[in-house]
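Excluded from the complex is one protein chain; the other protein chains are retained at their positions.
Let's look at chain A:
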Amino acid sequence: MSHYCLVVDLDRCFGCHACEVACKNENGIALGEYWNRVIQVGPHGTFPDLEQYWLPVQCQQCEDAPCVHVCPTGASYRDADGKVLVDKEKCIGCKYCMMACPYGVRSWNAAEKAVEKCTLCGHLTAAGEQPACVASCCASARFYGDLDDPESDVSKAIAAADASSVHSLKDVGNKPATRYILSKKIATWHDVDEISPASDSADPAWFAKEA
């Protein structure tokens, strides 16, 4: 089975949030909700020896996806290409998948009263285009493709990186497929359970201003 996912080169990412904005525009995501979000990790260390990196997060296309296991209706499912997707027409809104996602990267669509998440822009990739976040990345830090295909962009990006620089979000048995490239020369990788997500939009006052 193919294994489509994203690979993000954090050595290149400089936290412009363009992928976040492009995702919201492409998929019509409501204010305050995300399918893709850029998390600021750090700064860590002692001045002047500080480290910081940006971690764009979205559905990790887990190999053993807990959201699919807990969904009572099959609304969260794996398609023929191996992609974890949500069929909103089947969602009963129990939110068990949101509780079961180890990374909290699912969103609630209040208008449709259904759970949703990154689709890897299936409507674009089916037409031979790149996902919106990949196409909009001005640092060329994002790659999309099949991990099982050595000729795919994701496989090439991973192959080009030093093995010690390739990371994934903390695996609690779900086997996340998304890979992050972060070399020691840029920053030390931190597991997601060790970081406190920080961004402008974490501040309620920011939301009030935006609204």
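Heads up, the rule we're going with is that a contact is a pair of C-beta atoms (placed from the backbone, for glycine too) under 8 Å apart; a residue touches a chain by one contact, two chains touch by 3 or more; residues count from 1.
One rule holds for everything that comes next: contacts and distances are computed from a predicted model.
J.: Tell me the UniProt name of the left-out chain, picking from "DMSO reductase", "Cobalt ABC transporter permease", "Chemotaxis protein CheC" or "Fumarate hydratase subunit alpha".
T.: "DMSO reductase"
J.: Which residue, A:L10, A:C101 or A:A157, contacts the hidden chain when the whole complex is considered?
T.: Of these options, the touching residue for the absent chain is A:C101.
J.: For the chain left out of this view, which of A:N25, A:T73 or A:S140 touches it?
T.: A:T73
J.: Provide the residue numbers of chain A that touch the chain removed from this figure.
T.: Residues 33-34, 37, 39, 57, 66, 69-75, 90-96, 98-108, 113-114, 169-170, 172-174, 192-193, 195, 197, 202 of chain A touch the chain that is not shown.
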